[in-house]
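Structure incoming, see below.
Of the protein chains in this complex, one is absent; all others appear in place.
This part shows chain A:
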Amino acid sequence: MKKWLLNWRLFSLFSVMALLLAGCGKPFLSALQPAGEVADMQYSLMLLSTAIMVLVIVVVTIIFIYVVIRFRRRKGEENKIPKQVEGSHKLEIIWTVIPILLLIILAVPTVSATFKLSDVKPMNKEKRDKNTVVVNVRANLYWWEFEYPDYGIITSQDLVVPTDERVYFNLKSSDVKHSFWIPAVGGKLDTNVENNNQFWLEFDQKAADKAKGVFYGKCAELCGPSHALMDFKVKPLPRKEFDQWVEKMKNAKPAATDAVAKEGEEIFNKSCIGCHAVTPADKRPEQARTAPNLANFGDRERIAGILKHDEENLKKWLKDPDSVKPGNKMTGTYGKLTDAQIDALTKYLMSLKVE
């Protein structure tokens, strides 16, 4: 009977908290609306630790309020000398032991989750299962590259992944330290300059639908003037659609049809191709891949990770990238473009699609 009462109380505390927390933020960004196995695990740890901590706060607050009201010096007590108490072993043992117990309750699931989240054996098997999706994430000053080593394709800025299965990541940086974070889907892991970090995430289809098909990703480590603008987007697809996307990517070729786009292609091949590739199968070594792969630029969610994806913004970007992202690595590398050239390039870039 008593146990039942306790359970019920804990349960209601939990649900009130979950309700409070879930009201927070947007489904495409908030860690409080977990959208996958990893985020779920982390969210339950959050709830557990919050519950324990709220308990502590409540106890302290009750004693605190009682003491502060009850023992204030009142009129006529100006000369009162309270009893000088040295301490109390009994009390001191109580408030040493109870916190230890509470911490053990928290420590056990913490340790277990920490190990679960770092289980990357499937991606490192000698012979990797054909269906295991691995993505090499390379962080660069203010843009992200996603390479699918098993499919020989590369994309940038928009990460495409299959839903409802574990996707494995190799993370590294090519310049300074960044950190790869998709808050709704799971915690972050740094992209270091000297080693690969590995972890996995799982993207929930239902949550993806709720987020209208796109999650927001962020750089979470200060990396320079445009750190705040180093966003990326995640497009989770059902496995079947994902496979189709991979096929399309494998066969994608730039195909400028109308005259303006053709003109744009020429300009591009003169001024931009040194950095940007326009085929998903970019065979150059990664040191040479100094700019986002544009093969599916026309399908992107955003321009340069942040601007709304339309022609006007693309022109704005090509005219003066620094006004959009201060300190980015494209500014001043391709000479001056006339308005006509920018129009042509815009037509061409917008035609780069696989979908």
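We take it that contacts are C-beta pairs under 8 Å (C-beta built on N, C-alpha and C of every residue); 3 or more make two chains touch, one makes a residue touch a chain; residues count from 1.
Everything that follows uses one rule, which is that contacts and distances are computed from a predicted model.
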item	value
Name under which UniProt lists the unshown chain, selected from "ATP-binding cassette domain-containing protein", "Carbohydrate ABC transporter membrane protein 2 (CUT1 family)", "Cytochrome c oxidase subunit 1" or "Isoquinoline 1-oxidoreductase, alpha subunit"	"Cytochrome c oxidase subunit 1"
Hidden partner chain, touching residue among A:Leu45, A:Val260 or A:Cys275	A:Leu45
Residue touching the undisplayed chain, where the options are A:Ala220, A:Val260, A:Ala281 or A:Met350	A:Ala220
Hidden-chain contact residue, picked from the options A:Pro183, A:Gly264, A:Pro292 or A:Pro321	A:Pro183
Given A:Met53, A:Ala255 or A:Ala340, the one touching the chain that is not displayed	A:Met53
Chain A residues touching the omitted chain (full complex)	21, 24-26, 29-32, 39, 41-42, 45-46, 49-50, 52-53, 56-57, 60-61, 63-64, 67-68, 71-73, 77, 80-88, 91-92, 95-96, 99-100, 103, 106-107, 110-111, 113-118, 171, 173, 175-177, 179, 181, 183-184, 186-190, 192-195, 197, 216, 218-229, 231, 306, 326-327
